[in-house]
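The complex appears here minus one protein chain, its other protein chains still in place.
Showing chain A:
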Amino acid sequence: MSIVSRMKKQTAPSTGGRPEADSSAPLLEVENLQVEFRTRDGVAKAVNGVTFTLEAGRTRAILGESGSGKSVTAQAIMGILDSPPGYVTGGSVRHRGVDMLKLNREQRRLMRGSTVAMIFQDALSALNPVFTVGFQLGEMFRIHRGMSRKDARKKAIELLDLVRIPGAAQRVDDYPHQFSGGMRQRVMIAMALALDPEILIADEPTTALDVTVQAQIMKLLAELQAERSMGLLLITHDMGVVADVADDISVMYAGRVVEQAPVSEIYESPAHPYTKSLLESIPRVDLRGQELSVIKGLPPTLTAMPPGCSFAPRCYMAREKCGQEAPPAFDVAADRISRCHYWDEVHPA
């Protein structure tokens, strides 16, 4: 390969004419993000006005039950929404001041993997069953960096080493099904970290794993994040995982962020009845033998949202106003918001 063509290959996947990034702007700013799914049964507002900021080296957890819109938020940020039926209909997702939603398809693609990377829940189905992990890892370097197969393989082994897979040099030629669940998730992490991304989105990274392995994976993630000072967006429904690793929390319910706060504050004094109910539903050893508190009912169907507060039908403190008027985002403190008309009653200041 001549020097010219090698240089071409290295410079080709650069900014590609996208607007200059502003290094003083926050790492990731999501503002008023709107995503809807257009289905036969009607339009479902899966994400409705999500706003948050993620700084380098910090971890933000997005907490919510199935269907709350947390994964859709992640996919919209990543730009991998299944479209149709999913469409981003409003808001902005800014990386260092550049709105990623306004970039063209190719510019957006180049950011995936190199600037923003993602880890999925079930590594068995998220990895391609017919290619070796070495191929799937090496692909990142071959396609994004124009490396040769041989160099890419070397890089793949380094990555497997990085995520502490024993015998990386041999295992690089194995297929995903030959790994255990935890090891497979490590491969996923290695793949996401391949190009040293600034933002890492982990969509329920430990849900498919058993508890001991969960802890190992979370520890590994936390260490790697600290080393590289990445911004980590952790999508989860597990309150336990959140308490250990997150700095900030966004609690989502029916497509909205209902409460947003630093982690320590939210556990001590929740400002939304949903958060409070969630906290009370965590099994505790000291309350053994007592009946576990649960939130009765189901989240509303997104195609038929109730007027007013979407949590009202299940809320223990719902009043007349809640059924009529959707609560705006109230500023509870400097970096805290709550979407509850009566937040000050949940959370006496």
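In this text, a residue touches a chain if its C-beta (ideal position, glycine included) is under 8 Å from a C-beta of that chain, and two chains touch if they have at least 3 such contacts; residues count from 1.
Quick note on the criterion: contacts and distances are computed from a predicted model.
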Please identify the absent chain by the protein name in its UniProt record; candidates are "Anti-sigma regulatory factor", "Sulfurtransferase", "Response regulator" or "ABC transporter permease". "ABC transporter permease"
Among A:D122, A:E158 or A:E265, which residue is in contact with the omitted chain in the full complex? A:D122
Out of A:G113, A:G182 or A:P300, point to the residue that touches the absent chain in the complete complex. A:G113
Based on the whole complex, identify which of A:L27, A:M140 or A:C309 touches the chain you can't see. A:M140
Which of A:E20, A:D82, A:E291 or A:E320 contacts the chain that the document leaves out: A:D82
Residue list for chain A contacting the dropped chain reads 78, 80, 82, 109-114, 117-118, 120, 122, 125-132, 139-140, 143-144, 175, 177, 191
